[in-house]
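Note that this complex is displayed minus one protein chain, with the remaining chains in position.
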Amino acid sequence: MSLWEYANPTKFMRLSGAVLPWVSALAAISIVSALYWGFFLTPEDFKQGSTVKIIFIHVPAAMIAINAWFMMLVTSLVWVIRRHHVSALAARASAPIGFVMTLIALITGAVWGQPMWGTWWAWDPRLTSFLILGLFYLGYMALWEAVENDDTAADLTSVLCLVGTVFAILSRYAVNFWNQGLHQGASVIRVDGVTGADTAEKVSNVYFYPLALSMLGFFLLFVALVLLRTRTEIRLRRMQALLARERVN
Amino acid sequence: MISLLIRDLRIATRAGGGAGLGLAFFLMVVILVPLGVGPETQLLARIAPGILWVGALLACLLTLDRIFALDFEDGTLDALVCAPVPLSGVVLVKSIAHWLVTGLPLTLISPLLGVLLNLPAEGYLWLMASLLPGTLSLSVIGAFGAALTVGVRRGGLLLSLLVLPLYVPTLVFGAECASSLMNFKDPLAPFIFLIVITLGALAFLPMAGAAALRANLR
Amino acid sequence: MISLLIRDLRIATRAGGGAGLGLAFFLMVVILVPLGVGPETQLLARIAPGILWVGALLACLLTLDRIFALDFEDGTLDALVCAPVPLSGVVLVKSIAHWLVTGLPLTLISPLLGVLLNLPAEGYLWLMASLLPGTLSLSVIGAFGAALTVGVRRGGLLLSLLVLPLYVPTLVFGAECASSLMNFKDPLAPFIFLIVITLGALAFLPMAGAAALRANLR
Amino acid sequence: MPELGKYAFEVVLAYGASIGLIAVLCGASVWRAKRVKTALRAVEARRDKS
Amino acid sequence: MSNPNDTSNDLPRGGLRVENLTCTRGGVPVLRGVSFKLSPGVAVLLRGPNGVGKTTLLRTIAGLQPPLRGSIEMNGAIAWAGHADAIKGTLSVSENLRFWASVHGVGRRGISATLDHAIESFYLGDLTTRPAQSLSAGQKRRLGLARLCVTGAEIWALDEPTVSLDADSVTLFADAVRAHCAAGGSALIATHIDPGIEAATLDLQPYSTRGDLNDAPSGGDEDDDETPLGDDVFLSEGSL
Partner (left out) sequence: MSNPNDTSNDLPRGGLRVENLTCTRGGVPVLRGVSFKLSPGVAVLLRGPNGVGKTTLLRTIAGLQPPLRGSIEMNGAIAWAGHADAIKGTLSVSENLRFWASVHGVGRRGISATLDHAIESFYLGDLTTRPAQSLSAGQKRRLGLARLCVTGAEIWALDEPTVSLDADSVTLFADAVRAHCAAGGSALIATHIDPGIEAATLDLQPYSTRGDLNDAPSGGDEDDDETPLGDDVFLSEGSL
């Protein structure tokens, strides 16, 4: 049995229905425990004070925000090449999640930047390219909403996703180029120091384990949400198809 | 193909066709910014290349929806799809027509508007040099966006939303190139990137645009 | 009249209706300017109120052609002229609907975008205070311009040309008001002018717009 | 509540906003899933009857 | 309001009198000295070859453009339906009708009865919740005609109403016009085909000096002693 059979909505619904409760439960457990650990049980950093605790949300959210786009890219390609509806719907389902994660990364970053850099926002290359990623998500979702025929919308958003990926990489590069040589003192203060070499191994591990758990939790949450939302999209399409047939007969 | 180009240019230059309106908009952004920001010469000179590039980008953006929407509404696009011409060629020709009507005149007039913003003399050459290929890539990228939104009624603003992030690399390299001499940097590197982006866009985006058009005509 | 307002809001919030797109455009102008001008915090803070006002103005401008053009194309305007409702009331209601969909959300989100441009803390209050009546007058003036250009196919850019000069007083007083605290000036005087302009526009422009619509329907 | 020092506001704000956003996302997803599910049930029941 | 001349006390309610009308299109006079009268309960078919000026005449009568010369008097409200249907694609069929009903002053209570009647007349029952953009050409046109029923106007000015309609729908349309006339309304209908209504015919001749209404008196010759208006100012005899 080939992998593609899961592109059949019925099969997908059966499998995802079985998996979903477990994934959700695991996601809930790991996120709650990771954030509890991170918020209550980690010490303050000697340089950054308690703000270092933001890392347990900021980094996983940023990671998921990027990976959600990557998943959209893959599922869009599957739709373009093999025209499996579930694939297109999964892409549609993951966009809002990616967008919210981008938003979270931006907000936590901004809140973190206020004490660290003395400003809510700086035009640092990494922040800027994230902002642009957020715009890509917005445009992608707006296009899905605006086109009424679902197959057409799937085609268009897939093309947009492919072209958009190229341009997102280009703009990441461009933005790096653009802010080069400014050497804002602020952007030098990275927390790499915390997990990196110039602090003691011991301290690093204190932050590393809850961070890893949190990343796992966010990843599971992403999977659970994608499954749930894809199931909803499939049901919606089925309902539209049934209603249409009702009208016909 | 040539006849399509000629027709597009002819329509654009007829009454209500929109040639020159991009130009006028460009002019007005450049006038509005001093009104909003205040009249200090120093400040204006600093931001001049950036504002000129943003103005050019917006002027281009505003005229994009004309590329396909009119042809879609009156059935011309349907007929062109049935005609024995490659659709990606149609997209390419139409984006070039858009550039000839919008980007090119805008580039030619930019030194004049630089004066309004107190752009120092050494900035003019690279401003124009960056706008020339830059606006072409804006037109090509924009035509792709216009093809994506052609089925959406009055999709002008959705179009802006889709196209603006795609414009970021062009804008960054273009503005960087235009302002580099003023900042004592080398304008060549961003210029080369600009050329590469333009050529890449010319090579691949018409195909993507044709695919989008086909999907939209269903 | 109320039913017209409800219908307009409903259409705007349906798929492809364009609510929120003005907002998105505003956001993007604010992002583009630093990309063009460069990332220096100091410089950006200086020009922030001006850029925010220009961005609000452009976002408003871009959505103007939706006010009447769609209704003109599908014959709704013809039918409304024949209906027993005063045409100037129609113009007024439609401009208010435009403001509710564009200007109001834009005002509410402006502090957030102020953060992006490193606007100093003391600027926020008067920025919002000036945008609130300011965007309303932009909508009303814009509706008049849209009525003038409704017969022209894809007149979006011609519309911009006509309306921009009319926007100048609003922009000048609005930006003045928003930036006055930063420049240690009194924000009250320009604010009062802004209010006067808004009230005047509300009182007289709907009538002028109705006359323009009638002429265009010939 | 742990001792958060002078950055208490920032840390709590970051956690609060993020958890709030995630809650909204999950809530909206679940709510929409429920609604669509019941709606589909109704349509399927109608089909099965006829 | 849109028809400055609609307070004429010698006309019965639903009546329309056009006298010696000259209409222009794009500055060019296309019809000269058209005169006819429309009584309540009467439908008149406007006929004539392509380009003779039917659309122009109807728009003038509906008050959408001013006449170059001549007078239009009517007693009652006029409803106009042109090639465009005044329908919003993103609203559903019933939302569209409800909007037009409330614009034409149908109150809260009367509205559902009015809508039901219109929907029934044009057999739109199955489509009420569909967004209008998903209708076929003929279905959309039926919706556009149903709009007329909710306006409550006495005089209907219709430009090629049967375009895209199949035979059954044309019958529905004819029934609606008949019901409208029976209720004391009147209708002026430009068409190229026979909609199957018992109606007088107003034949417009190309560039005619007057229309010939085959069973109504068409009075008045073109009189040139009025002040010239519009582009006629530039058409005086002799050389300049």
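Letters A, B, C, D and E mark the chains in the order given here, with residues in each chain numbered from 1 onward.
In this section, a residue touches a chain if its C-beta (ideal position, glycine included) is under 8 Å from a C-beta of that chain, and two chains touch if they have at least 3 such contacts.
These numbers come from a predicted model, not from an experiment.
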### Message
Please identify which residue in E:R69, E:H104 or E:R142 touches the non-displayed chain.
### Response
E:R142
#### Entry: Missing-chain contacts mapped onto chain E
25-26, 48-51, 53, 55, 83, 134-139, 142, 160, 163-169, 192-193
## Note on the structure
chain B residues touching the chain left out here are 3-4, 7, 10-11, 14-17, 73-76, 78-87, 217-218
### Query
When the complex is taken as a whole, what residues of chain A touch the one chain not shown?
8-10, 13, 83, 85, 148-151, 234-235, 237-238, 240-242, 244-245, 247-249
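The criterion applied here is as follows: only the chains that are shown with their structure count from here on.
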### Query
Take chain B out and leave the rest in place: which chains still touch each other in groups?
one piece
### Query
To get from chain B to chain E along touching chains, fewest steps?
2
### Query
What chain sits nearest the middle when you go by CA atom centres?
C
### Query
Taking mean CA positions as centres, which chain lies farthest from chain E?
A
### Task
Compute the distance, rounded to whole Å, between the mean C-alpha positions of chain B and chain D.
41
## Note on the structure
Whole-angstrom distance, CA centroid of chain C to CA centroid of chain E, is 37
### Numbers and ranges of chain C residues touching at least 2 other chains
15-16, 21, 24, 28, 31, 35, 38
### Task
Please set out, as single numbers or ranges, the residues of chain A touching at least two other chains.
132, 135, 138, 142, 146-148, 175, 178
